[in-house]
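Each chain you see keeps its place in the complex, though not every chain is here.
In this document, chain identifiers A, B and C correspond to the written order of the chains, with residue numbering beginning at 1 in each.
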């Protein structure tokens, strides 16, 4: 069994540190926002996980393309890893968004375009898992999975741009989310620093987790092969 | 015509074909025999490029499968465990559809000819859905030979056929072989294939265990089969 | 049997591509013309969806005009799934999909044939439910702009739909997988269609409608291209 690479151990340690540092920065460095108080702190996590999650979905699509071109099953492992981790990140984004929404909009959820497209994006990748579950042949499973991540990836930009798309027609909704998305609430430099730090930290955490998950997939494959040899 | 090297097929953890070597010359008529679950259907589906091999090399008429499968498809005729027919179309319409896909030059004549051959001329306008098992099998055979393929892959083609249709199929296969086409067929009916094929390969446990030409056997196919399995 | 009957083994030409597409389309239409099952089922279903909605969700009458495009597209989307499912179930029934895959035609020809058939069915359904909706909602829905939106929207829908249906039908859970795979990815398209339809119906200035139309056209182009490129990967084995 391949030993854990040094770099990975390093990354794991770094991720842990970064995570703690990010929390520290969020809670102690970033200034308190005037109206929202402490709840606003969830914003940094919300935005980082949402971003990283979306990038992860795009990465999965890229891995899907790589699989379709090379037909190498290792890309399939990368793809599943990316989807699974992004799914968790994105769920965190939705949940933190909800937590923030409660005090700021007075409700956990509202049928705003951004929220709905985000939820639907999450569903796409749940459907992806269901699809894989229904197919037994690993090679075909990989092919179908790659095709579906590709099509699903098309929804990522829509989700991201949903605020803008809406702006033109429905100003009623925009008052809430997108005015801020465009920098509507004045962010102090300290807030900006915090945001970028959190973003960077979560990106590193994402990469670390992805690496771990890929290794897990590889190990599972090896176990499968060992079992095969044992059966024969 | 057909060259298979070290063919392995796995379904999950189960290895069904474990490193099979197989060669067929142009014009040969090979019968693949073996017990239930030996992997005959799996093997034939791989040759037809309907299933992917897990490992190994499969070359049909100079084209590697599955990559170059497109190049041989026009020269391939296949009968599987299922009839590959549309239940909501009539016998004639089914053949007409396939004739178009295979781009036959004079489809109407050929369809006529094939329907006569398989004895369904009088039922041509009936929906395939209402056909009995044997009638569906007849039409499946008609579909497979419609474009007069160079290579015929037949998975238990006698299934469900009555006496007359079996005789028809045997005559047809004799003719096909006489015209130099290559045939690979599976069957459980040793008595019937004995006079049909020129070579008999026995597949069991995912490997081809034995192979014999008709001349060598001199009518002792059943003994040959039993001995091979007993080993 | 003369050698003249033998199929030329040259690579399929442009005309043979069109012939294969038409053969598949003809086959689907012929089966439907015979039974008229699919179309009637899609229609009845479309009607039911709208009835149930009006029943279960009681809306103030003055609200109805603004939600008409939404209801129309949701109905089309649901009815469309029925059609797609059936269109692929037919291919799985007696192993027909294997038969198609064995044929010496480009796989994308098979895809386009199936897609065109599905498009025809969907447009027919739309054409029949439009007058009904016009009556039910007391609105004239025969607006040329709306017809254009329906044309564009359903094209994108069947492009992805046919692709995903051919995937779903090969999974063990084929009876239930299609809507789950299809609906989330089709949302942006549906949305654009709903907005564009609404714009036309409320006689909004074309400036406001154009972005949605562009989005629709963009989606159609992307989905068609993606489906065309990926279909091979789905049916090959």
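As a convention for this text, contacts are C-beta pairs under 8 Å (C-beta built on N, C-alpha and C of every residue); 3 or more make two chains touch, one makes a residue touch a chain.
Source: prediction; values computed, not measured.
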| item | value |
| --- | --- |
| Formula for the whole complex, using the labels of the chains displayed | A x1, B x2, C x2 |
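Just so we're on the same page, only the chains that are shown with their structure count from here on.
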| item | value |
| --- | --- |
| Shortest contact path, chain A to chain C, counted in steps | 1 |
| Chain pair with the higher count of C-beta pairs in contact (B-C, A-B) | B-C |
| Most widely separated chain from chain C, with each centre as the mean of CA atoms | B |
| Distance between the centres, which are taken as Cα means, of chain C and chain A, whole angstrom | 31 |
| Inter-chain centre distance, chain A versus chain B - centres from mean C-alpha coordinates, in Å | 50 |
| Distance from the mean Cα position of chain C to that of chain B, given in whole angstrom | 37 |
| Where chain C touches two or more other chains at once, by residue number | 236-237 |
| Residue numbers of chain B (touch at least two other chains) | 52 |
| In the complex, chain C residues that touch chain B | 1, 4-9, 11, 16, 19-20, 22-23, 26-27, 30-31, 34-35, 90, 93-96, 98-106, 236-237 |
| Of all residues in chain C, those that touch chain A in their complex | 160, 163-164, 167-168, 170-174, 177, 180-181, 184-185, 187-188, 195, 208, 211, 215, 222, 226, 230, 233-234, 236-237 |
| Chain C-facing residues of chain B, complex | 48-52, 66, 70-71, 73-76, 78, 80-89, 93, 97-98, 100-106, 110, 128, 136, 143, 147-148, 179 |
